[in-house]
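Take a look at the structure set out below.
A single protein chain has been omitted from the complex, and every remaining protein chain is retained in its original position.
Think of it as A and B in the order they're written, each chain with its own count starting at 1.
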Amino acid sequence: MKKVMMGNHAVSYGARLSRVDVIAAYPITPQTQIVEELSELCADGKMDAKFIKVESEHSAMASCMGASAAGGRAFTATSSQGLALMHELLHFSSGGRLPIVMANVNRALGPGWNIWTEQTDSLAQRDTGWLQFYCENNQEVLDTVIMSYKIAEQLSLPVMLVLDAFILSHTYEIVDIPEQELIDSYLPPYKPEIKMDVDNPHAFGALVTPDHYFEIRYKLQETMDKAAEVARKAGEEYGELVGRPYDIVEPYMLDDADVVIVAAGTLVSNSRAVINEYREKGIKVGLLKLRMFRPFPTKRVRELLAGKKKIAVIDRNISFGATGIFYQELKAALYGHGNGAGSPNIFGFIIGLGGRDVTLEDIAEIVDYTLEKEKNEEDIIWMGLKR
Amino acid sequence: MSKKITFTSISDLPPLVVSLGTTEVNPTGSWRYLRPVYHDKTAPCIEGCPASEDIEQYMYWAARGDFDKAWEVLVEENPFPAVCGRVCYHPCESSCNRDHFDQSLGINSIERFIGDHGLDFSLDKFKLAGEREQKIAIAGAGPAGLAAAYHLRRLGYQVVVYEKEEKPGGILQYGIPRYRLPKDILAAEISRLERFGVEIKTGVQIGKDISWEEFLQHDAVFLAIGVHKSRKLNVPGEDLDGVLAGLDFLSRINKGENIQLGKKVAVIGGGNTAMDAVRTALRLGSTPAIYYRRTRAEMPAILDEIEEAEREGIPMEFLVTPVELIGENGALKAMKLQKMKLGEPDESGRRRPVPVEGSEYVVEVDNVITAIGEQGDFTSIPEKLVEWGVVKSDAFGQTEQRPVFAGGDIIEQPHTVVHAIGSGKKAAMAIHTYLNGGDIAPLTDKIRVGDKGGYSFLRFRDGHEGDPIDNREVVTFEHINTSYFTRKDRHEVPELDVGARITSFEEVKGTIDREAAMDEALRCFNCGVCNMCDNCLVFCPDVAIKRRDDRFRYEIDYAYCKGCGICVIECPRSALSLIPEGK
Partner (left out) sequence: MNHVDIQPRIPEPELMYSGHLACPGCGASLAMRYALKALGKNTMVIIPACCWSIIAGPFPYSALDVPIYHTAFETAAAVASGMKAALDQLGKSDVTVMAWAGDGGTYDIGFQALSGAAERNEDFLYVCYDNEAYMNTGIQRSSSTPFGAWTTTTPENHTKERPKKDIVGILAAHRIPYLATVSVAYPEDFIRKFQKAKSIRGMKFIEILSPCPPGWKTADDQSIRISRLAVESRIFPLLEIEHGEKYTLNLEPEGISVRDYLEAQGRFKKLSEKDVEHIQKEVDRKWEALKKRIS
């Protein structure tokens, strides 16, 4: 069934199709419609879940932890300040190996107050042990919620899916809502091997001395190492079942491209449009869409970008005192493993912080700049900055 | 203890921090520097009881309404609970820790209830050994002789008791009046002994009907012939008609003689004989009075008896002594008294009365009953056994001549029923060890009950090796955790109206009822002995105390006990001790 809906509602429908048991969430612009829609669905009995109207995002995540530890499928959604408030528990939930799924609407952090889109909030949580997926449109949002549970529960790790404030969250698009039976066959009920169970009591998360902490951290990383393949398969399987396949990275006109744009979220759509224009002019520009940011799809990125000359990374975020975060990650993936000589030039563009519009012209400027420059001269190329 | 978990490789490790075993792998007992131990101690009441009755223990049973069991515990040490429940001056009560809290426990009244409860019980279960050949003869069927007979019989000996009077019981039979100790009660407790196999031959006087030498033919002999000769006043007129010796007077009454007293009867003395005589005289219709040469505080009689006499309206004149009995035609008419005052303390610690010059006065009297003490009559026994008017013996009644043992009033000890019973028991233990070629001396530390001269037959019986109980450690009030007790007055003992008393020889004091006995026993702190209140079990923060499998008492798991000492402090009755670790 197709329906016109805003990105936030796509999140809610994704959660509903995933048959979540417990939702604990706290409202924050621009995520509020997710919460509102879910509480309505629960109240109307259209969804068989408990909605805990917690008093903070911190408690939202804590409640999800409790629910998940007891074997329930837990869901939450937040944004920006709320995500920052949760930070401590992001570590706790991944370390506790809890397959919680959270939607984060990318929003800038204060002060001053800014409710518009920016990627820093989610990217700042990159070291917490959560998987991260960035969505390009509302359909992908809905589908990604479902796929996230599939991935999370196989890995026993939490997953965050990210959508841009307003550009997706509040924008109405046509979204195909898959049949519930279809999703049920894709996503079986959550049956963890070990959980809080009075018949088989264990203590979870006790003190760990240096004797064992190291190895247990290693194990988490080991799981992360498997995550890329699990995520790829989950997207493939979803495609077979629902007819919309997804991959962890998605190349577009990449094979022969001289300049490759690397982007995530709605910046990908803008880039696609600009690439189409350039291709018409015969200029070989391609695109690498990063759907998955954590674990970073290093292997696939290396394969796909092998032999490329110039890469333009578009960051709607900043790691203060360093650079754009995708830029850093890309460099880290491509350099330092012995192939430095033949490696591409990488250009790091920071654009659209705090929700400033990113126009097609802006993207074209990025392409032009990259085409023009022989090699990268600055770590940050500020786009659209009113100097 | 659960198994320690070791991971040999990273693949053994779980992917998350999850427990796989219990903390029982941690031997937290190694933290301990003080070690709690279950350590029963001696209650002061038991120490105070010359018969060493296991009071604490029978209170435990009485409080739970199991009077059969209470009786058994009691009779383990003393075969005369119904008698003692009536006539004992209960030094246990004056030692009772509860006295420091509200009022001492009514031990004597519970003892009496228990005694009456078991009045027609058999003693058979107290038999400890098969029959032995050895024959033991006892002279005197008073409480000392009969107590010794009982314990010896338990040990399997052939016991014969020779009693010169017609009936056994000694002063219980012929001294103490019926209104304090009904004859049927005494008879019941004595006949129980006879059914138990103690042979009592009455009307047989040692030294007369049986010669001393013949008496000595037995494997062992126990002398318990008591002291019955009334001391003389040594004043002019003592032979006048109407002058009676106290114990003789009581004895005749007890034998059923009808003695006609005049109206005004003076009883001279302040001891038990005086009190019994004066109250008996009252019941015979006279108007008697007490004349005593010191003050009330120095009176040697049991305080209860003095109080009862007062309650019955008997006047008491203190600090007076008769200096002459005045007669007319050989019959008593009057008595000349001299006033006294208290001087320096004498050897008994009491202040010596000294005459006040020129203070004599005369009172008219119809009878004088002298009751200033009794002396032993040792004409029938070898002189060398006697010194300073008593039979020389040690604490266990061992005289210098084997196999002669002695006890009761004839040895140097307080003249009380319970001391007599205690001495009979101690002598029985000494005789047994003697007959088995042993010596009681090395055993004394193991069987003693505190430091006041009492010894436990139970411990003697059970063997004394490896006994965890330090019998000498007596629990004082400071060791009682009073948080676990609430203040409560003791139960009153029912008494006959004064009016009803003086017209008959009906028993003055009654037996408390069953509920009262249980309730009163519940007041007992059970000093020093675990009564399984569960406090230690409940309060251990380390789950180191376990109920034993047989559900009797507890065990401390020293692998885990951290030695916090809570169990020790919170034991209401000091049945645990904390000792330095490694001792």
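Descriptive notes on the structure:
Here is the rule we use: a residue touches a chain if its C-beta (ideal position, glycine included) is under 8 Å from a C-beta of that chain, and two chains touch if they have at least 3 such contacts.
The structure presented is a predicted model; accordingly, all values stated were derived computationally and were not measured.
Per the touch definition above, the residue from A:3, A:126, A:170 or A:212 contacting the chain not shown is A:212. Here one chain is not drawn; of A:204, A:252, A:369 or A:382, the residue touching it is A:204. Contact residues of subunit B toward the unshown chain are 1-2, 5, 14, 17-28, 31-32, 57, 60, 64, 66, 69, 483, 532, 534, 538-544, 547, 551-552, 557, 559-560, 562-566, 568-570, 578. Along subunit A, the points of touch with the absent chain fall at residues 21-22, 24, 48-50, 52-56, 58-60, 62-72, 74, 88-89, 92, 196-198, 201-209, 212.
The criterion applied here is as follows: only the chains that are shown with their structure count from here on.
Subunit B has its Cα centroid 91 Å from the Cα centroid of subunit A.
Here subunit A touches subunit B in the complex through residues 95-97, 156, 194, 202-206, 208, 212, 215-216, 218-220, 223, going by the rule given at the top.
Those residues of subunit B whose C-beta lies close enough to touch subunit A in the complex are 7, 10, 13-20.
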